[in-house]
Every structure is written in structure tokens, then in C-alpha cells.
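All protein chains of the complex are present and in place, except for one that has been dropped.
The block that comes next holds chain A.
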Amino acid sequence: MVTQAGPPDPAGGPSTSRRRRRLRSRPAVRDLLDEALAGVAARPTRLILTTLGTVLGVAALVGTVGLGQTAAGQITQRFDLAAATRVVVQPDDKGGQEGEAATQLPWDAPDRIKRLNGVEAVGTVSNLEIGDDLVQNVTGLDNGAGKALQVMAGSAGLWDAVRATLQTGRFFDQGHDQRADKVVVLGKHAAERLGINRVDSQPAVFIGDEPYTVIGILESVSGRAELNDAVIMPNGAARTAYDLESPDAVEIRTAVGAAQLIAEQAPIAIEPNNPSTLRVDAPPKQGAVRKGVESDLNALFLLLGAVALLVGGLGIANVTLLSVLERTSEIGLRRALGAARRHIAVQFLVESVIVGFLGGLLGTAVGVILTVSVSWIRDWTPILDNRLAFGSPLLGAFIGLVAGTYPAWKASAIQPITALRGT
């Protein structure tokens, strides 16, 4: 139609004013956005207060889900590291009918296993029959504790295989083993019962009448929990003092993911002629149990977040409605300036979406910081679903959209007459 060249005189009179005869209203989308942005930015304090609900809601959602995932991941991780890499080989009690010899583990089993690719550490462990011997501390006072204590024997490689950590002192090594030194390492609870908490003074415990020097106290072990309640001596000493004929079991720690393979190979490596006489305990494949636990946790957290978001949405709806009532004269003015109802509706809707989006953005940031901080304090690995981090601001915008619908409709229904009449 008629084009305009340059800015015409705004008061050019009827002849110029009659050039534009469009009857279609065309405010650019960009202009409507600008108006909405200006409307939001005009009241910064209110903006902050309005977004607060969404910020808290989204932060709660992101934080709880993030922490839920992190915690679940942590459980999984421990589960994986402790159990998923543990393989135990022992003689099969039910099988092995052919003879006693076939069901005994050879002393060199650890050396044979160590050669397998994927084995990180390996060691033997045995329970010792000590008959009527008591385990007593150096005071010789029998407080009844000694009877409950198990005496065990292990190879030097056992410690690494069961991920043992020390409270104090040291583990016994191959030297102790070969020399049949009379030394022991105490399990955590065993040490408590014996009243021994330091080893720098070289305390001794008596097993029967024989003194053994305590060289270390365990802090933790994984898998073979009975070590905590035991007094453990090197195989060499056990063979000398108690005629230990063969190890009870071989503890193997594999590389992550190698357990299944090692479980197949280990019996053949130890007993090539008769592998079926050995029983292998290997971790199951990644179970459905874990998944179930995770989804339960997440469902609960999601519910919490949803409730917080509902509150946030109501907050936006409330404040936007208030803002509509407050800005009736502005609405009337815009209508007088040629805004159709839908332009008013769109403006308030966009304002509410912007508020929601800002709240979502801020809330996501807070939630991520929360997750990372807690993980940092607890020394966890923070785990956060990318979809959650990127989707949450959009969720905030969506909440703004839903929350703004009624106020926007309300705003568009305001009659310009009523709005302009007031002073």
C-alpha cells in the first residue's frame, strides 16, 4: 500500500493523516516482548519477590532430585566397588566327592590367580581351629571376651584384596609370613574387646599360652566382615602353630567389570584338572533392585519439588493479578492507544512467563549449587541429570505461563472506560 518516506510531521493535518488506511493492527512481536520486559523491569523489588516462590520451588526440585541422584549414585558406587569387584573362591562342600585332596586349595592359589588379567589383588583367608585356647590380652584377665574372638589366618595379599584400612600400625607382609613371625593384626571390634587401641608400645595378645605381638588394628574391611571381630595372623604362623593345611578361601579383588570373567577363569587357574570342585562367589549382574530404590527416592523428592512449585506458581498468579489491578489505568491507556484485548493478554502472559523463567533460572542455579555444595561437604560425586539442569528454567517459564493465564485474561477483560475514568 502507501509507503512512508521518513518521519512525517506528527501534526501534519488531515491530508497527511489520511495516508495510512490500514485496518490491521500489527504490533511487532518484538515490540510486545519489549513492552512486557519493560513492565517486568519497572518494578525490580516486586520482580524479586514474585520470583522468590519459583526460585524456591525450582531450587527445591533441582536440589532434591540432584541430591537424590547423587545419594543414589553414592550408594550404587559403594555397592559397586565393594561387591561388584569381589570374587571368592572356596572348595565346594557338596561337590568334590572324589577325595579330600581335590577340595583343598593350594597355597600357591594367589600366585596363580594374580596372573589373570583383571585381578587387582588376591589373598587367602582361613578360620583357625584353636580348640580350647583363649585369646587374652597381656593383663591375663579373662573378661570373657576372648571366647567370642575368632582367630584367622591370611596371606599378605589379603589386605589389599578386602580393601582393608588401618586405624593404627601396619599390616603383616610376606616377610612375616615366610618367617612365621608371631604377629597379629586385630580387627576393629576385636581390638575394642581386648582393650588395645595403640600399637607403638608393641602390645601382645595371648592365644592359648603363646604371645603374639600386635602390629596393627584394622579400621575397616569390605566384604569379609568377620575380619572385624577376628585376630588375624600370617599364614606362616598359623601353619606352625595350628598346622593349617590349606587356605579356606581365596579373596580376589578384580578390576571394575572384570568380576564375571575372573569368576569363570579362577577355578581353572587354581585347579585345572578339576575346576568343578571349587565354588565361586561372584557378584550378580547389575540388579533391578538398585533401580527400584533409586526411582522410589526420586519419586518422593519429585513430589516435594512439585508441591514447592505449586506454591511458587500460586505466588506468581497472585502477584500478577495484583499487578493487573494496580495497572488498570495503564491497561486502559494501551487500549486507547489501539491495543486489542489479545495484545493486553499477551503482554501480561509474557510478563508472567519471563518472571517464571527468571525464577526457574535462578532456582536451577541455587539447586545446582546446593547439590554441589552438599556433595563437596560429604565428599560425594555430584550427579545431576543434564535434562533437569536445562529443563528446569523452561519448567519455570511453563509455570509462569500457567500462572499468568487467569490474570492475563482478567487484564484483557478490563474496560478501557473504567480504567481511564479514575485519576
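The criterion applied here is as follows: contacts are C-beta pairs under 8 Å (C-beta built on N, C-alpha and C of every residue); 3 or more make two chains touch, one makes a residue touch a chain; residues count from 1.
Note that in this section contacts and distances are computed from a predicted model.
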Q: Have a look at "RNA polymerase sigma factor", "RNHCP domain-containing protein", "ABC transport system ATP-binding protein" or "Quinol oxidase subunit 3" and point out the UniProt protein name belonging to the hidden chain.
A: "ABC transport system ATP-binding protein"
Q.
One chain is left out of this view; which of A:Arg112, A:Arg239, A:Arg279 or A:Arg341 touches it in the full complex?
A. A:Arg341
Q: Would you mind spotting which of A:Asp31, A:Glu226 or A:Asp385 touches the chain that isn't drawn?
A: A:Asp31
(Q) What does the interface between chain A and the hidden chain look like in terms of residue numbers? (A) 4, 7-18, 20-28, 30-31, 34-35, 38, 42-43, 329-330, 332-343, 415-417, 420-423
